[in-house]
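What you see is the complex with one protein chain gone and the rest in place.
Should a chain be cited, it is by its letter among A and B, assigned in written order, with residues numbered from 1 in that chain.
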Amino acid sequence: MVLQNILRKSQVIVFIAGIALLVIAPWIISSQYIRHLIVVAMLYAVLASNWDLTLGYAGVFNFAHIAFFGLGAYSAGILSKTFGISPWICILAGGLVAVIASAAICLPVLRVRGLYVCLVTFAFGQLCLQIILSQSKYTGGSQGLVLIPPITIGSYSFLNNDKIAYYYLVLLLFIISIVYLRRLVGSYFGLSVVALRDFESYAISRGVPLARQRLLTFIASAVMTGITGAVYAFYLGVVSPDLFGFGYTVTLLSMILLGGIGTIYGSLIGAVVLTFVSEFMVSLGPWRFLIISTIIVLVMMFFPEGILSAVKRLAGSMSKSKTSVQEIKGV
Amino acid sequence: MDMANLEAILLTALILGSLYAMISIGLSMVWGTLRIFNFAHGSMMTLGAYVTWTLTSSAGLNAGISFAIVLALIFMVLFGMFFERLLIAPFIKRPGATLVTIITTLAGSIFIENSAHIIWTPRMKQLPSFIEGGVNMLGTVIAAQELVVMIAAPLILVALAWFLKYSRLGLAIRGVEQNRDSAQLAGVNVSMVYTITFGLSAGLAALAGIMLGTTRFITPTMGSTPLLKAFIVVILGGLGSMGGTMVSAYIVSLVESISMSFLGLYWTPAVLFGIMILVLVFMPNGLFGKE
Partner (left out) sequence: MTPKLLEICDLEVGYGEVQVLRGISLHLYPGDRIGLFGPNGHGKTTLLQTISGLLKPWKGEIYFNGETISGKSPLDIVDRGIIQVPQGNTLFPRMTVFENLMLGAYARKAWKKRKESQENVLELFPRLAERRAQLCRTLSGGERQMLAIGVGLMGNARLLMLDEPTHGLAPKVKDELYQAIGKIAATGMPIILVEQDVEFLLGLTERLYLLQDGQFILEQSRDSDMLEHNKIMEMYFGSSKDGLHRANLQENE
């Protein structure tokens, strides 16, 4: 028990230390390339951990998550580029579009069970992709959306100083997202969601409203995702329809699995590890994907609960294959 | 409405439908028996096409192609069995098997596609056709090869249905599909059935890939779009019914054909996905589903 307490407290310390490191990192690291990687890692981390909300905590095979991200990115990009709307409003709009989309897909999701959920949500993503491809006038079609104007505050463009302003914006997003998720997961709402996942009939009989909680979970997972998508669009200046494809989905999924499904910090760790590992292999071309796919299978075989749970187990604390109600409070 | 146009739509629907049925049946079979969704199905198609290409480019031509196809099919069935042992069997007894196998088959498909990229390079290739030239049907001209596809696919599927109905192994496969525990009690080796069924589905996918390869170009990612079509067909038809899958294939191709004529290329995929989602909302088990 003592060990568990230490572990719990140390997580907070590690978290704060980590944030502090990230804050001062740009001043230490001169390579813009590495800073870019950190930004990407943080973006993936937010994406992955928010996806884990529906995938791991709620136990729903939600394959539409990346579509929320893409929709947020595209709407922000289009609003800014074509309609000249202020970037800050675009970012909020990105979140809003993602939320609307998640609510829309939740309706069919409630109607179907098991594998069909996976397929319906995946189909939704594809539907969005097709719509985007067909509206090439606004979206740039298969070439993608380019020349998105950068964020500016007065005369200061975020592109200045090697995009450092973007770095801090993403960092802010990252911190907000983690705090947001932790609060959510530790709240009564979070507990009810896990209860629905693990003991559905019982939870319902105890008055947990299934439809409402599902809907709220979807929306909750989409908020930060859409906003992150919008920021991503501004940061890169381009949005590609590839976002809706298998590639990004698999990458995100591996991050969650590697870190541990049903844990927030797990997805963070997975995101960081995979971003850097994958980046260092870019020069290998298609071999990179051979290695990544092999890693995924190996992880599934030997660490199905992810790195985080394996570490926790090594530390001697009790760990189950899914996050139990007690564990949520700790992570 | 132009009468000739209607015939063109019908013909396209028939050809596409046969192709879609060919593509989807393996997926449906695997779901029915193993209860998993094989995300690597598309890449099996691709691999089948590439292996056949390799065989035909070193061997001779038309005489070679039949031989090459047979050889490629044998290879793909064995490959499918190997794939199942490696990426599915170790995980199938786990509680979350469906999700885990989605991930492992996805990983497998990435592995296959990128291997294809390395081995065969992304430059487009094509398989030689059985028959050259065009054929006049119902007032429209279609490629003779397409006619071959249109006829061959249903024949192959009928042969499959016959095999499943009248052979001892087919009986075992259907038994596992309908009641796995009872089949086991009757002495069926369930994990062997899983392996063989998957191998069969890989062979069927390879055949589909070969058919595609004779009428279209072969690239490492050629399997993605057909896989998505297979999704639509299988889900619309309802998981767990092979007959439903076949009917659904022609329904989808008809809808697609009509939509292409009136709404154009860009809107058609959106329409298909939209319809699929709508159908699921009102009939959560698909049109003929049995869950």
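Rule of thumb we're sticking to: a residue touches a chain if its C-beta (ideal position, glycine included) is under 8 Å from a C-beta of that chain, and two chains touch if they have at least 3 such contacts.
Since we're looking at a predicted model, the values are computed, not measured.
*Asks:* What chains on display are touched by the one that is not shown?
*Replies:* Answer for the hidden chain's contacts among shown chains: B.
*Asks:* One chain is left out of this view; which of B:L171, B:L254 or B:I275 touches it in the full complex?
*Replies:* B:L171
*Asks:* On subunit B, what residues meet the omitted chain?
*Replies:* 168, 171-172, 174-175, 178-179, 181-189
In the analysis below, only the chains that are shown with their structure count from here on.
*Asks:* Can you work out the whole-Å distance between the CA centroids of subunit A and subunit B?
*Replies:* Those two chain centres are 33 Å apart.
*Asks:* Could you please specify the touching residues of subunit A with respect to subunit B in the complex?
*Replies:* Its residues touching subunit B are 61, 107-108, 111-116, 118-120, 122-124, 126-127, 130-131, 133-134, 245-246, 250, 253, 257, 285-287, 289-290, 292-294, 296-297, 300-301, 304.
*Asks:* So in the complex, which bits of subunit B are touching subunit A?
*Replies:* Residues 31, 37, 87, 90-91, 94, 98-100, 102-104, 106-111, 113-115, 117-118, 224, 228, 231-232, 235, 239, 266-267, 269-270, 273-274, 276-277, 280-281, 284-285, 291.
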